[in-house]
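Right, I'll just put the structure down here and ask away after.
All protein chains of the complex are present and in place, except for one that has been dropped.
Here is subunit A:
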Amino acid sequence: AFGQVRTPQPGYAGPYPGQPNYGAPAPAPAPAPAAQKRLDPDTIPSPIQVIEDDKAKTTEPFTTGVRGQAPPLVTTTFQVKDQGNASPRFVRCTAYNMPCTSDMAKQSQVPLAAVIKPLATLPPDETPPYVVDHGEVGPVRCNRCKAYMCPYMQFIEGGRRFQCGFCSCVTEVPPQYFQHLDHTGKRVDCYDRPELSLGTYEFLATVDYCKNNKVPEPPAFIFLIDVSYNAVKSGMVNIVCNELKSLLDLLPRENPEMDSVVRVGFVTYNKVLHFYNVKSTLAQPQMLVVSDVSDMFVPLLDGFLVNVNESRQVIESLLEQIPEMFADTRETETVFGPVIQAGLEALKAADCAGKLFVFHTSLPIAEAPGKLKNREDKKLIGTDKEKTQFQPQVGFYNNLAKECVAQGCCVDLFLFPNQYVDVATLGVVPVSTGGSVYKYTYFQAQTDQERFLKDLRRDVQKQVGFDAVMRVRTSTGIRATDFFGSFFMNNTTDVELAGLDCDKAITVEFKHDDKLSEETGALMQCAVLYTSCSGQRRLRVHNMAVNCCSQLADLYRNCETDTIINYFAKYAFRGVANNPTKAVRDTLVNQCAQILACYRKNCASPSSAGQLILPECMKLLPVYLNCVMKSDVLLPGADVSLDDRAYLRQLIGCMDVTDTHVFFYPRLLPVMKLESGSLPVALRDSEERLSKGGIYLMETGLHLFLWVGASVQQELLLNIFGTPSFSQIDPNMISLPVLDNPFSQRLREIIDSFRAQRSRYMKLMVVKQEDRTELIFKHFLVEDKSASGGASYVDFLCHMHKEIRQLLS
C-alpha cells in the first residue's frame, strides 16, 4: 500500500558455506536446505543501482516547502530551493516520518536523528542565507522556549501576538515588528522577511548575545610550528614558512573586496617556546624564548598579534629566517600542552577568539604539563582493555580543552609523525574545540607536500565561526538527547564550539518525551550563535519540519539509509572508547536486525519465512552497515596502527552524510571510456567487477586510487601515463603526467573535480594489478571479504537474514 517493495532472494534459504567470522554470535544451528550454491551477488540489492535510480528520478530542483519530503540522495546532484525548511545541505534526517509515540519508535528501533552542518558551503547557484538585522531590539523570540522567529510561528489576534510552533506559548509581537495579517492569517510582509518564509537565515546579534556584553574583537590566527629535529629534517618547517608567506593574503573575510581583519601571530617550539614580536615598527622581528613550560604565559602583548598588511615586511623576514635559525637544531624532544596553552593565553591577553594552527611531529615526552608516554599495545586489540587506547592518556588535555572553549580558542592540529604520537590524546583539544586533525604519517616533502599544502590552504581560507553555541529546539513531544561531533558540552542542551567551520557536521539524536501529532508534525530549530571572521556576532537559524506517523509502514517508507549509517557510525565509533569493540559491533548488528525484523513483522505482506524482505528505503542498510563494521576502527587489520584508528575515529565524528557515504562505500569508476560532461557509471566495490584490461579510479574522501589492470591496452596506457608498457608505470607517481590528449585531460579533470568535492586533499596512488600496494586498494573493495576478517556483502546479508529470522521466530 505504501509502495513497499519486496526484494525476494529466490535462491537463498539459510546458512551458506564458508561463513566468515565477523564478530557475530555463533550461528544458530539453523536448518540448511539444499541451497549449497553460492548466492549470486547480482541478485542482492546493489548500491550502484539505487544511486543511479535516484539520479534518474531527480529531474527538478528540490523544494523544501513540503513537510516530510525526503530529499534526493547525497550522491545525486540537484538544486535546492528554500521554501520554509532548511536545505538538505544543512540538515538531513534519518526519518522524514517520525513515529508519533515512543512505543512505535522503540518497536522499530529506527534511530531518529538529524545530521546538521550549520555553516555548510552552498553551490554557487544557490543563495547563501540572508542576514536579517533587527537593529538594537535583536531577533524576535518566543517568550517561553526562546525559539527564534520562524515560519512555524502562528500570528494571531490580527498580528498582535504569535503562537510558538514549538511550545505553543503566545507572545506579544514587539511594536516595531508588528504587521497586519492577510485573509489567510499570514502576515502581509511574509515573503519580504526571510525569517517568516525560509528555512535558513541569519540574524545579526546584539550585544546581549556577546560574551561579557561586549562586541567581540576580530578573531586571530596563531601559527605554532614545531622546530625540533624531525620537523626540520622532514622539510615541514621550510614548507610551512614558505607557504605562510602567500597564505597570509588569503585569510578568511566576508567581503572579498576588503582585507581580512583576522590578526596573526607566530610561535615556534621544541622543548621551549619561541614567541615572535612582529610589530610593524620593528626593522627585524624579535624572538622571545619562554622556557618556563610548566607555567605557561605570554611574554608580550603588543606586537604578537598583528595585522598582516601592516607588518608584512617583518613577517616575511621572520618566515625567511625561521628555517635558517633551526636548520642545525639537534633538539628532538617536544612539548605539546604548553604550546596550546601559549596560544590560549595569547588569545586571552588579546581578549579575542581565534584559531591555533599547530604543526607537530612527535610524542611530547619533554618534561612539561601534558607529557605523554608511548602506550601503543597491539596485544590489547580484541580485549576488554582495547577501549582504554581510545581514551586520552592524561586528564590534562580535557581541562585544557575546557579552557580553550571558554575563550573561543579553536585548535587545528597538523601531525607529521614518524612513529606513535598518541592521536587519541593529542586530538582531545582539537576535537573538543571544533577543530580538525590532519595526519601525514612519514611525511616527506617531495611526495606529501602537495597534499599538506592543499589541506593547509583550505583550512586557513575556509569560512569559520568562532565562540559558537548551538542549540536545537524541538516541538513538544521530542527532545534532542544526544550529540555527536567535534564540540564541547557543559550542560545537556548547549553545544559549545570554540570554532565551527563549513565542513563540520553535528549529528543530533532525538527521543520522544511525549506524543507527537500527525497534524502538526515534528519541528526542530537549530540556532547557532557565532562570531564571524569579521568579528560580527551572528545567529544562524535552520528550521526543519518532518511529518509524524502512527503507522510503522509510513516510517519505513520515508527514511534515509545514508543518514542512518552516519548516525550508526558515529554512535559506534564513540562507543569504542567505553565498550569492548566486539560489544559495539554486536549492538550494531542487533539494532539493524531489529529494524528489519520489525518491518518484516509489521509492514511486509506475509510470505515464507525463508524470504528476506527489505524495505525499499533501507535495502542498502545491510551492505552499508557491513562497511561500518569492517572499518579500521571496529575491525583493525594487522598493519593498522592505534594512531590511525584514533585518527579515523575523530575524523568520522564530524563528517556529514556525503562524507560518510563515500568513506564507507567508496566510489569506483571505470575510466576506460570517458565522455566529457558525464561520468561513467560507478561499479560495485568488489574485485569481481574489475577487469584485467581495465583502469579504475576509486575515491574514499581520504584516498584516491588509480587501479591499472595487468593487460590494459597499450593505447590507454600511452594516453594516461605516456608509456606503452605496464611495467614502466611508476607506482610512486603522485600525479598523472600532463599529456596532450583528450583522454588524459578528461581523466585529470575528473580527478580534480573529485578533489574539489572533498574537504581534504586526496593524494593519488597508482596501483598496479598484482603489485604490493594492491593490498591497500583491496581494503576498500568493501563488498569483498577483507583481509582483517570482515565479511563479504553476500555473507553478511545471509547472516543478517538469519538474525532477522531468529528475531521473528
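One rule holds in what follows: a residue touches a chain if its C-beta (ideal position, glycine included) is under 8 Å from a C-beta of that chain, and two chains touch if they have at least 3 such contacts; residues count from 1.
The working rule: contacts and distances are computed from a predicted model.
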Item to complete: Could you check which of "Large ribosomal subunit protein mL49", "Aldehyde dehydrogenase", "Protein transport protein SEC23" or "Integrator complex subunit 9" matches the UniProt name for the chain that's left out?
Response: "Protein transport protein SEC23"
Practice prompt. Sort through A:286, A:463, A:534 or A:686 and give me the one touching the missing partner chain.
Written response: A:286
Worksheet entry | Selected from A:41, A:299, A:580 or A:610 as touching the chain missing from the view | A:299
Discussion item. Touching the absent chain: which residues on subunit A qualify?
Written reply: 272, 274-276, 282-292, 295, 297, 299-303, 317-318, 321, 325
